[in-house]
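With one protein chain withheld, the remaining protein chains of the complex are depicted in position.
Here is chain A:
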């Protein structure tokens, strides 16, 4: 493969920026790790729009794109917590707007039960969040992530379901 053009590193002024910019640097505040399941049609597209609009938000949430919020198995959520996630976000189309007609209704009913279950097994239910973000709501997506990160900072690290290795 031919040589890539030389890439300059981001200017040093980013160092000085507060909040997320300092993520996971020594001495920084607690940086929660979030797994974000985004439905392909609405929320993933919404996060794309946030990108196109260059809206800056926390880097703590790593996205996994899935066909529909209705396809999320409760096992995904438990698995993420088990592997050490501090928070799990599921984001789908607004109720009534599901690309697959009713998948998100299904998700809502089911995930409500998951929330109950998490509480029952002693995990703060705030660690699991559902949001509705449409393809047109880039700013909302950024807000949802930022808010979640702030809330998780208050809660601190999740150890209840994390596998002890």
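Basically, contacts are C-beta pairs under 8 Å (C-beta built on N, C-alpha and C of every residue); 3 or more make two chains touch, one makes a residue touch a chain; residues count from 1.
One rule holds in what follows: contacts and distances are computed from a predicted model.
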{"item": "Undepicted complex member, UniProt protein name, chosen from \"Cbb3-type cytochrome c oxidase subunit I\", \"Peroxidase\", \"Disulfide reductase\" or \"ABC transporter permease subunit\"", "value": "\"Disulfide reductase\""}
{"item": "Residues belonging to chain A that touch the chain removed from view", "value": "1-2, 4-5, 7-10, 14, 17, 20-25, 33, 35, 44-45, 47-52, 54-57, 59, 62-68, 70-73, 75-76, 79-80, 83-85, 96-97, 99-103, 106-107, 110, 142"}
